[in-house]
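Have a look at this one.
For this depiction, one protein chain was excluded, whereas all remaining protein chains were kept in their positions.
Per-chain numbering from 1; labels A, B and C assigned in written order.
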Amino acid sequence: MFKLSDVLNRSLLTPFNIIAGIILFIGLIITALRFTGGLAAVTNLSDYNPWGLWIGFDLLCGVALAAGGYVTSAAVYIFGMKKYHSAVRPAILTGFLGYALVVLALNYDVGRPWRLPYPFVVQAGTTSVLFEVGACVLLYLVVLFIEFTPAASEWLGLKRARNLVVRLTMLLTILGVILSTLHQSSLGALFLIAPSKLHPLWYSQYIPVFFFISSIIAGLSMVIFEGSLTHRYFAAKMDETHLREKEDVVFGFGKAASFVLAAYFAVKVFGIAMDDNWRYLSTSYGAWFLVELIGFVALPCLLYAAGVREKNIRLIKWTAAWAVLGIVVNRFNVCLVAFNWHLPSSERYFPSWMEIGLSVFIVTVGVVAFKFIVTYMPILYEHPGYKTPHP
Amino acid sequence: MSLSRRGFLAWMGAAGITALGSQAGATPRHFKGYPQSLCVLHDITLCIGCRSCETGCNKVNELPPPAVPFSDLSVLDKKRRTTAKTYTVVNKYLDSGQEKKPIFFKTQCNHCLEPACASACFVRAFTKTKEGSVTYDASVCVGCRYCMIACPFEIPTYEYDEPLTPRIMKCTFCHPRVTKGLLPGCVEACPTEALSFGKREDMLKLARERINKYPGRYVDHIYGEHEMGGTNWLYLSGVPFRNLGMREDLGTTPAPELTSGALATVPMVAALWPVLLTGIYALSKRKEKLLSGDKQNALAQALAEANAKSQAALTAAMEKAKREKEEAVQKAVKTALEQSAKKTQEQ
Amino acid sequence: MDFSTLQDFYTYTKGIAYILIVLTLIGMTGFWLYLTDQDNDEEK
Partner (left out) sequence: MEEVKSTLRWTAMLCTAVGLVIFALSAEGYKAPEQKAEKDRADIILIDTSPVFGRGDKPPVAFPHDRHTEIMAEQKKDCFLCHLKESKPQAVSAGPAPQPESTERMSLKFKRLKDTNLKEVRKIYHDNCIGCHMSMAEKGQEFGPIICGECHKEGAEYRSARKPSGMDNSLHFRHTKAAQNKCETCHHAYDDKAKKLFYAKGQEGTCRYCHQMKTEENRISMPLASHMSCVECHRLGKEKKLEAGPVTCSGCHDSKEQMKIKKIEPLPRMERQQPDTVFVKTLGKDEKAETPRMNPVPFDHKSHEGYNDTCRVCHHASLSACNSCHALGKPLKDGNFVKLDRAMHQAGSQTSCIGCHQLKQQAKECAGCHVFMPKGLMEQSDSCLKCHMKPLPDSAAFPKTAEGEKELAKKLLQSRQPVKGTYPQGDIPENVIMKDYADQYEPAEFPHRKVVSSLVEKMNGAKKTSQLAAYFHNDLGTVCQGCHHYSPESQKPPKCANCHGRPFDEGNLMKPGIIGAYHQQCMGCHAAMEIKKPKECVECHKEKKK
């Protein structure tokens, strides 16, 4: 429960605000350039490299890291892990923000943003994986929005309506999980069509599975990671339930993440075996692949395990950060590093500072929005008016 | 994850029979592409690198004039690719033989029988026409550039400098001309007939005949006959195609096959996840209910015990009180008797 | 219905598939509600 006064009294010239302000300003300039000079003016994209950082990071990583929403809500509402209930709202919020930002970023990358709905209203290219991704992301954004709006029906206090709302949460959660399963995996499936361009070690008929599994890891890790951040910076905003359940969330999700990581490691190895790509492991790309597999899959898996067994909350938090980084590395590898590996280095892509700048801008927008929302809305605490009746 | 296409087709086929009443769809289908579709055979051994094709292409497609005039052959010295301003380019490759004999060859859209770009496009901006060309419709294109990712020949290009109306640019096989019965611009311009134009079957025949007649002159491979499921541009060469930078490792799988498996699982997930999830939900709910049941019993028991205790305490207290009362009475009686006895002695 | 390219065939079949998916989801939701509202009456 916070007092409005201490918000008003705080001066706006906090270091955070200043930095954020600068970044947002630069972002706006880049925006202007993009929509006057075209992609050529701001990006290093070429006819060989049509997809760059804005897809590799903003889309692929954005979606993966926003997986916390469906993971948490599934855990709580479907798997009935009520003790993590306090984690749901923040997760949903970050999920919602994440997807919103992905869509925002797409508006920069795509040639004619206003046509983004075309596949669904004008002409549907149903053979395209991108069509499925688009459809699912769109729907899921709506789902997240509804999930994010507080359960209004409680106001009316009607028992039937309340039951309906309870059922609706279930429906939304299930729908959310379905949509997430589909588009998280399909983001990987996007690359199935380019076996001649993606390095064999990363190309696999299993790549949709890889993306889906790793999205679960990303979701779990993000919840822990954000949890620790919010706890650090917004402890004041948390009520005792949150503070109490926080630990449970960290340990529970840490354990889950560890186990899923183990499975992920296994399927990655299966991937190599299926296409008999062992020999590539001795090449330079192989070395880099091993870094990803050992350093960003096996290592966090073990660290999580250690953290859970020894009840070492800090270790788990740092591991979460590492795992999140690992997901980013993986998405970068698939989309940027191992893609077009056959091209001479002169033809390879490296993002321009403006591309990086815009990505930073997008992230900053997200952080600011999150900060604003958790400051003014009941995310980290339950509003006394609508105590949700959970045992 | 990836259901085999066969299985998927069987599944869809079953649906087809019942729902659509279409012809037996359960057998794995095979598509031969459009019969009579047109084709160009590029005999690389005949190309002299005169860039007439580039000129012709530029003219008939009304593309912007080139930076260096087409008559300037020095541009051939470094490798070029198709760009948003040039649909086709001629490249030079120096044969690694004793006398470095230059080999020229033309690059443009190969007009796949099963185009990867079309398969990848989520607004169906690309169409495989029955004439054999793969055409592009800018009026629906969103500009996501997934087609460029998908194309194994790295042909489609993008107008990166267009802020709001960028298009994908690629060879159209001069579709408007061809439908009018004219030759494609490049073919018409080629002086040596390094580009032969005709029905695909005929061009394949021609290619085979040339290989048979001049065994020494050609490598025994018609590029484009099977690559990525076959293309409407075919190539003959005197040196291995990989030397010319043409990928020989593309395989023969048509592009749509590559993603169909993954897409095939979508309905499965959509149909089965709800059941699975609600199942899990039900289980967890049931567990929860049982738990809550136990809790109530426990409470009741605790209450009962508590009551019993308090009862005992109460009775004990009452006993005590009773005893005190009686004592008090007896005491009082005793004193009274003593006093009365004292009185009688004095009299 | 006959197709000369795999691409056209898939466009068609996947199109059908997507429609079916939507119907399935709606249908199953309805069916679930129909299945479960009894239990809730008991709970009352």
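Definition applied: a contact is a pair of C-beta atoms (placed from the backbone, for glycine too) under 8 Å apart; a residue touches a chain by one contact, two chains touch by 3 or more.
As the structure is a prediction and not an experimental result, all values here were calculated from the model.
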item	value
Omitted-chain contact residue, chosen from A:F210, A:Y285, A:Y304 or A:F361	A:Y285
Chain not shown: contacting residue from B:P66, B:P163, B:G198 or B:G251	B:G198
Contact partner of the left-out chain, one of A:L116, A:L325, A:V360 or A:M377	A:L325
Hidden partner interface residues of chain B, rising order	46, 48, 50, 191-193, 196-199, 202, 205-206, 209-210, 213-216
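Here is the rule we use: only the chains that are shown with their structure count from here on.
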item	value
Selected pair, greater C-beta contact count between B-C and A-C	B-C
Gap in Å, rounded to a whole number, between the CA centres of chain C and chain B	22
Interchain centroid distance [CA atoms averaged], chain A/chain C, Å	28
Overlap residues in chain B, where contacts from two or more other chains coincide	118-119, 124, 256, 260, 263, 266, 270, 274, 278
Chain A residues counted as touching two or more neighbouring chains	124-125, 127, 178
Chain B contact footprint on chain A (complex, rising order)	34-41, 43, 45-48, 50-51, 74, 77-82, 109-112, 115-116, 118-119, 122-125, 127-132, 134, 170, 173-174, 177-178, 181-182, 185-186, 189-197, 205-206, 208-209, 342, 391
Residues of chain B that touch chain C when the two form their complex	9, 12, 15-16, 19-20, 22-23, 29, 31-35, 113-115, 118-119, 124, 128, 130, 229, 254, 256-257, 260, 263, 266-267, 270-271, 274-275, 278
Chain C to chain B touching residues, read off their complex	1-11, 13-14, 16-17, 20-21, 24-25, 28-29, 32
